[in-house]
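Every protein chain but one is kept in place in this view of the complex.
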Amino acid sequence: MSATGIGAAVRRKEDHRFITGQGRYTDDINRPGQAHAYFLRSPHAHATLDKIDTKAAAAMPGVLGIFTGDDLTADKVGGLICGWMIHNKDGSPMRAGPHPALAQGKVRYVGDHVCVIVAETLAQARDAAEAIVVDYGVLPAVVDTASAAGAKTVVHAEAPDNTVFNWHLGNKDATEKAFKAAKHVTKLDIVNNRLVPNPMEPRAAVGDYDDGEGAFTLYTTSQNPHVARLVLSAFIGIAPENKLRVVAPDVGGGFGSKIFIYAEETVCVWAAKKVRRPVKWTSDRTEAFLSDAHGRDHVTHAELATDADGKITALRVHTTANLGAYLSTFSSSVPTYLYAPLLSGQYDIPAVYAEVDAVYTNTAPVDAYRGAGRPEATFVVERLVEVAARELGKDPAKFRMQNYIKKFPHQTPVIMMYDTGNYAASMKKALEIIDYKGIGKRKRDSARNGKLRGIGFSSYIEACGIAPSAAVGSLGAGVGLWESAEVRVNPVGTVEVLTGSHSHGQGHETTFAQLVSGRLGIPIENVSIIHGDTDKVQMGMGTYGSRSGAVGMSAIFKALDKVIAKGKKVAAYVLEADEADIDFADGHFKVKGTDRTLDFGSCALQAYVAHKFNGQDLEPGLKEGAFYDPTNFTFPAGVHICELEIDPETGITRIERWAAVDDFGIVINPMIVEGQVHGGIAQGVGQALLEGARYNADGQLVTASFMDYCMPRADDLPSFDVGMTVTPCPSNPLGIKGCGEAGAIASPPAVINAITDALGHEDIAMPATPQAVWRAAQKSIKRMAAE
Amino acid sequence: MTTVSLTVNGKAVSANLDPRTLLVQFLRENLRLTGTHVGCDTSQCGACIVHIDGKAVKACTTLAVSLDGASVTTIEGLAANGTLHPMQEAFREHHGLQCGFCTPGMIMSAVDIVNRRGSVLDEKTIREDLDGNICRCTGYHNIVKAVAAGAQAMGASSAPARQAAE
């Protein structure tokens, strides 16, 4: 392993600009003559828009334009789209209502976009917004997930019972049979709490229009600028792709919420042409709470069947998923194909059946948030397994190991073909790290101090990469999920790599450069990674689903193969040898069995000066591109163990220890991978203990700022013990599985299993706030006293 | 309009401002020092932390016109003559950042902690004193490590901690 190649903890190349305040985020961009947009948002969860009177506002100082949904329609600007078609059990397509960028006739959630005001300054735009008179015909709101289906109030006429789809997966008959034959059945009712992603950088957009070229530029906080351009061009109709450039510069975190194509960037880029000025919008945090796509929000009943030996024989689930007021870009895929196919977990379960009903409500749209469907599935499986072990009087670690899949490949009853893994190895390592043998003593020590200590397990599996394209296409995806790469070698041997994988914290500028540096044998400083600009990078699918390593880097790997192959041809001319006799290693082309070599930089120069070969026989230049479409999903898996202590007097839960052992396949940069695990765990602990978006019965978001929505802070968390096991992924050339979401997927059930262990098996809902834990602890103490 | 004269990163600055102008707006929009960020509306996230007369404050909750005669240091003013501040170096070395958005505020807060508490910091103190800074990426694990290491490096460097921050 070289100091900068694959496996090295290379310090990040991108850090210098961030630690010196020179990062360039969308809100840092200011275009000459820029105007500011302010969105007037609905204060009501559900209302008809009877009249929007903008006359007085339009005459106010600095106002350049006020636009409503009618203006978009007049310009033939289409609505926002949902890119994944789900079919009902009966084969009919899902029922979706339109999703206009600016409301037409009706508003459907608090924060919905009534109209936009463009003015010289933001203050002037806000002043004008206050002068707009809107006549709302306030309607009752549907808010509750569980009772939305069939409610009297209808969110979209297209879905008269508020149901977007009734979908299912798995083998119903076999599952029912297995439950009938079961020795024991474990049952749980689960609410997977609604979350707000809250990347620290709020969304922003700057739209620009060049009249001379008839071309638009959109600077935006996007995880996938090419997909944004595709949707804005082909579906929304802003401009043809060759006349629309989308730039996603430094992006301050996404966690899914910046995958989607929102109303605000659509309107900003369109309005730039209307007012003939660049138009900027930057979300404030309250707007982010109201209008960023939320995550999770499932209500589930789940059952697990076991036989007399404690072998799991079947699992069945009914889930209602709240998709909010409109279908966001990938919303329909989250509670379906990103959820149910993971319900087999790490376990050999012969029969699995899942039913999912998706509902409309008068709340913000719900879409993918770190993990997207897989945390929900893992929570169901790992809570069921933990409770089953307790009910059967079995050690939860041993019960898991008994039921782990041990032979690979393994076909689950729910689509997935797990390619490789060693689940017991991760469990054993995690048990060692946490010192499972000493837990009894630690529990007694806590009890002596009046505290309750608990330990909780989570054996998670996830499916990453989200490909091959043909497979996701057959499941309803509107796009292919490959990735592209282009490797440009400059005449002096420095390299630019253009990738469709956007980096917004993941460190691609370092890890991707490690791959290139290692393979070409050139210093890492000589490699630049370029992403996030549709004018530079041809086409790419972006960053989500832990796919950048497995898919994005594999595309680079493929392009590097081509670069090396071409380099061999050039070297053969220069070294006057047969191409078949040229080897490439450690940055040198070498004629086999001789000491004649050509270093990579010299080869590049020879490729461009082209003096040593005939341009008809070999094209000059050294630049290669590749598209990589994986052959399967990847399956990162691992075991997280949480140990915590509860103060029954206050209900405060302190996480004391955390062991995480993950199998991500081959790791490019362990420092960055561990960082991803840490961040994921923090978000999962946030879900389990702190975070929960709450709407009241009128559809007002009562957690609309950090004053009420509890973000994890440094003193809410411990340091984490992170370990790894490795089974290389067989479906991509690098053996990478992906690591971005694992922590967020694994951690919520580990926390809740630990709390319920400490409390003596009381169920508790997420977030397990001090108040909820206190109440549960009081009940436990009373019950234990009675026993 | 109100006139204000202050020092920003060692340079004298005068401006005639609408009194509504927040320090963070003045830095970002007037001076184009965009390293200071805005991450919330409720004075909680700490992405906007700068030093005023050597003390960490929230630039989103301070009127620029109230700083007549004050000395402001932003993330852009922390490195001296092209040499990174030990705390900046520690964040890089210990992978204390991912997306980088909270980072300037984190680093300015971290330097302030050392100024107040000295260069030997335990994990508990660091975690408690980062109460006013929210990070969504790192889970704080590596930030805590970076702050401890940066504090140590500040203690070891010849310049007194407070001076290093100015």
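Each chain gets a letter, A and B, in the order it is written, and its residues are counted from 1.
Following the convention adopted for this analysis, a contact is a pair of C-beta atoms (placed from the backbone, for glycine too) under 8 Å apart; a residue touches a chain by one contact, two chains touch by 3 or more.
We take it that contacts and distances are computed from a predicted model.
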### Message
I notice the complex is incomplete. Of the names "Carbon-monoxide dehydrogenase medium subunit", "Glutathione ABC transporter permease GsiD", "Multi-component phenol hydoxylase, alpha subunit LapN" or "Potassium-transporting ATPase KdpC subunit", which is the UniProt protein name for the chain that's not shown?
### Response
"Carbon-monoxide dehydrogenase medium subunit"
#### Entry: Which residue of A:Arg126, A:Lys243 or A:His410 touches the chain not shown here
A:Arg126
### Of B:Ala90, B:Ile113 or B:Ala153, the one touching the omitted chain in the full complex
B:Ile113
### Task
Please give every residue of chain A in contact with the chain that is not shown.
123, 126, 286, 649-651, 690, 694, 702-703, 706-711, 716, 769-771, 774-775
### Positions on chain B where the hidden chain makes contact
2, 18-20, 22, 41-44, 46, 49, 52, 55-58, 61-63, 65-66, 68, 109, 112-113, 116, 129, 131-133
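The working rule: only the chains that are shown with their structure count from here on.
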### Query
In their shared complex, at which residues does chain A touch chain B?
11-12, 14-25, 27-28, 123, 198-202, 250-253, 255, 284-286, 504-507, 671-672, 674-675, 678-683, 705-707, 711-715, 717, 719-720, 743
### Task
Could you please specify the touching residues of chain B with respect to chain A in the complex?
20, 28, 33-42, 44-45, 47, 74-76, 78-79, 84, 88, 91-93, 95, 97-104, 107, 123-124, 126-128, 130-131, 133-144
